[in-house]
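For this view, one protein chain was removed and the others were kept in their places.
We just call them A and B in the order they show up, numbering each chain from 1.
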Amino acid sequence: MIRIPCPHCGPRNSDEFSYIGEEKRRPGPDTSPTEWRTYLYSKSNPAGWTTEQWFHAAGCGKFIVAERHTVTNEVRATRPKPRFERSNAGAEAGGGSS
Amino acid sequence: MGVARAGSDLRPAARRFIHLRGAASDGQRKTTTYSAFSLLRHGLTHEKWQRAWREHEVASAYDAVIVGAGVHGLATAYYLAANHNMRRVAVVDKGYVGGGGSGRNTAILRSNYLTPEGVRFYDRSMTLYSTLAADLNFNVMFAKRGHLTLAHNDGSLRTMRWRAEVNKLQGVESEVIAPEEVKRLVPFMDISSHTRYPILGALYHPPGGIIRHDAVNWGYARAADALGVHIHQGTEVLSIGVVDGKVTGVTTNRGEISSPIVVNCTAGWASLVSSLAGVSLPIITHPLQAAVTEPVRMFLGAVVVSGSLHVYVSQTDRGELVFGASTDPYPSYSMRGSLAFTEELASHVLELMPSIAKMRVLRQWAGLCDLTPDFSPIMGTTPVEGFLVDVGWGTYGFKAGPAAGEAMAELVATGKTPELISSFGLSRFGDGLLVGERGAAAVGH
Partner (left out) sequence: MPTSTRRGNGSVAEPVARSPIAPAGPTGTRGAWEVSSAHSKAALRLADMTALSKVLVRGAPGEVAPLLCEHLRARREDGSLIVGTGPDSWLVLAPTGRSDAVSEMIASRLRGCTSLVTVIDVTHGSVVLRLSGESARRALEKVCAIDLSDRATPNGSSFRSRVAAVVSTVVRDDVDGDPSYLIVSDRSSGQFLFDALADAGQEFGIGLTGYPEQEI
């Protein structure tokens, strides 16, 4: 079991979180099918430091971003996940409370 | 369930590796045939057994370099030599033969998959496995015990009916059976309706079973070696040469090798090796753990899998119970076992079989699995000419070794992708033509 310091709750066992995936920018609605599938399926899957999203399911219920080493499983930094990131400028960060 | 000792089983294997080094010689050779007679002769004369395979100097050029000495790499090399007479072939591995998933899996063989493409492909492997001991002159201990996938809810029962029909259309023995039938096959299973996850039925696949994974790896290595293939252990690929979109060879810690063909058979490390050739894969590496108990008298015939309980169990010919589960919940290249795994596994196993509560776990370990988005493998060509992949084996690739090796060898030798694996190309992800096997591959490796 690894320990993940939640930026909202403090250090917690990883089994309180769900792993979501590598940090990627979601393409805008006008993207091509190939670009969209690349976004969906391609993974960098590095052996080393990686930036990824986790969801603190059994805690604050927030998505967070973590920098983790995939060989040692050390987590060196975490931060809250900014809301609604999109790569195209047209789609602004959306509203809503949660 | 008590835990007598948790740890990795890497040590005995590492010792084996050291033992296997040092039998250096070159060229082809006459391999001793294993038989009852040779066993008797060695018993009487105390004559030393011939090494199963030899050490060689790394040559500067080969006709094909296969990266990864697991079942996939070794089988590919063997069929290249045996079926296509291509013998200037090297299998390089940064560790030792069978040091990856091929020496860490729970050795379940079956072909009751969900898609026609999958069923056909895995069934070819079952056919090859059936005669493998004779073909390789190596006892691989394939035991067709029967394979049961339990259904604990209507959803799984529906998927099982679906699988059974697809299987039968492909000529694979597979049927949905009632709880009473499950009880007949595995008498101590609790099929009562008052359990937390009552057994509503099962998918029964009589030809499914277990095998001795080490024997398969060693058998292929020995047979390939006898045909002149070079097996280089302790030889890590550090870079892959690509000129004008064509592969030129590899650089290893033991020198450069030029070769027009490089085949990536590195499973959990597949993304890393492919990226050396500039090819990106839709793969993510997750550890998968397993555990064995102390040996007891034979009581469990069939292989039993429960997807809802995330657990499966079989009993080896030695009497140990082998347990497995789903992959660790996050990707990693670490092969450390975890207490969370053992705890969860024990609670789920006891839900199914309360009577084994007193048995002790002897060992637990982990291996790396290369998961794809559709739970189907990736076999064939890549955008780099001469750089081929045989990866994406996730938690289910041991059973595929013979069929994949045979097909990859044909591709290398003829330059044409065999029909059997044509649906499993890398391009399917860009084309949106996935081969969804999740319903048949997530837990039941």
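Simple rule for what comes next: contacts are C-beta pairs under 8 Å (C-beta built on N, C-alpha and C of every residue); 3 or more make two chains touch, one makes a residue touch a chain.
Just so we're clear, the structure is a prediction, and the values are computed from it rather than from any experiment.
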Worksheet item: For the unseen chain, which displayed partners does it touch in the full complex?
Response: A
Worksheet, complete the sentence: Per the touch rule stated above, chain A touches the missing chain via residues 8-9, 12-13, 16, 57-62, 80, 95-98
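Heads up, the rule we're going with is that only the chains that are shown with their structure count from here on.
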Worksheet item: If you average the CA atoms of chain A and of chain B, how far apart do the two points sit, in angstrom?
Response: 31
Practice prompt. Over in the complex, which chain A residues touch chain B? Could you list them?
Written response: 1, 14-15, 18-19, 33-34, 37-38, 40-47, 70-73
Practice prompt. In the complex, go through chain B and note every residue touching chain A.
Written response: 269, 271-272, 280-285, 329-334, 338-340, 373, 429-430, 432
